[in-house]
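Note that one protein chain is taken out, while the other chains of the complex remain in position.
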Amino acid sequence: MIDRRSLLAGAGGLVALTVVALPASATPADAAAAITDLFGDRPFSQGPVVIEAPPLAETGNSVPITVRVDRPVDDPDRITRLAIFSENNPRPSILEARFGPAAAEISVATNIRLNGTQQIICVAETAGGELYRAVHEIRVVVSACTTLEAQF
Amino acid sequence: MFNTRIRVPETAVAGEAVQIRAMIMHPMDNGFTYTTQGTIIPVDIITDFTCRYLGDEVIHVRLEPGVSANPIFTFSLRATETGPVDFEWIDQHGDVTTASATLTVT
Partner (left out) sequence: MRGLALFLLCLAGPVVAEEPVSGYEFLLPETQALQDDEFANPGMLWVDQGEALWESEGCASCHGDASVSMRGVGAHYPVWSDERGRVVTLDQQINLCRSERLGQDPWAPGSREMTALDAYVMHQSRGLPVAVALDGDEERAAFERGRIYYETPRGQLDLSCANCHVENEGRRLRGEVLSQGQANGFPIYRQLWQDIGSLDRMIRWCHESVRAEPPADGDPVWGDLEFYLRARGNGLVVETPAVRR
């Protein structure tokens, strides 16, 4: 049984929801700026970076991806770090990983959040200072950030 | 300390690449969700994940809110000798969660 007071309080809450701005999505320019922030303004070279992800994700809240660089861990021009960026999420940077001498391969799999259909970018940096890049498009049915904002 | 699940094989052959998996129960609040009363739930995330084998770093991940809730990482290490595989998660408040398993190498 909803009483008048809780109905008004709830309505007030609804109004608050509608006037607060939805999270702005990033643009490819924002993703490029985030890459520059992290790696500096350098050109990309051709390199063995691979992104494995499904072409269609039914939930943007948990998209399984694997990023991999097919180069031995102890190679003289080894990969020092890699990072994943989103072109359309409110925050372009998703994660950054580095691999130590005990790793068997430069590869990590995890689940990420995607705010709708977009391209994700993986950038890898070598000890020699080169940058490699891979891009992958993923279609997302339900966006992570803008769907079900209220927790119930 | 949050609830964790780790998977380290019990045994491995020296030189073998061994798959490691680690997951932690954490909502990874991204700052874009609201309570039913309309108040925003602030960002609250795990920021760092590290795995070490025999004290040497295998992988370190810096997480942002774009990583899913209950973050899981799958990667591999090179088995050399019997020893501990240590996992550490640090959240934005500096709280540390750890887990550990022993890898027996023959």
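Which chain is which? They are A and B, in the order written, and residues in each are numbered from 1.
In this text, a residue touches a chain if its C-beta (ideal position, glycine included) is under 8 Å from a C-beta of that chain, and two chains touch if they have at least 3 such contacts.
Being a predicted model, the structure only gives us computed values, none of them experimental.
Q: For the chain that is not shown, enumerate the shown chains it touches in the whole assembly.
A: A, B
Q: Per the definition of touch given earlier, which of B:V18, B:I59, B:I72 or B:V85 contacts the omitted chain?
A: B:I72
Q: Check each of A:A29, A:L56 or A:V135 against the chain that is not shown and name the one that touches it.
A: A:L56
Q: Out of B:M23, B:I45, B:L63 or B:L103, which touches the unshown chain?
A: Touching the chain that is not displayed is residue B:M23.
Q: Go through chain B and note every residue touching the omitted chain.
A: Given the touch definition above, chain B has residues 3, 5, 7, 21, 23, 25, 27-28, 68-70, 72, 74 touching the missing chain.
Q: Provide the residue numbers of chain A that touch the chain removed from this figure.
A: For chain A, the residues touching the absent chain are 1-2, 54, 56-59, 61-62, 64, 141-142, 147-148, 151-152.
Following the convention adopted for this analysis, only the chains that are shown with their structure count from here on.
Q: Find the geometric centre of each of chain A and chain B from their Cα atoms only, then give the gap between the two centres in Å, rounded to an integer.
A: Going by mean C-alpha positions, chain A sits 18 Å from chain B.
Q: Using the touch definition up top, name the residues of chain B that touch chain A in the complex.
A: Chain B reaches chain A through residues 17-18, 30, 32-38, 40-41, 52-54, 56-69, 71-78, 80.
Q: Could you pull out which chain A residues touch chain B in their complex?
A: 9, 12-14, 16-17, 20, 23, 61-63, 66, 73, 84, 86, 89-91, 93-105, 107-113, 144-146, 148-152
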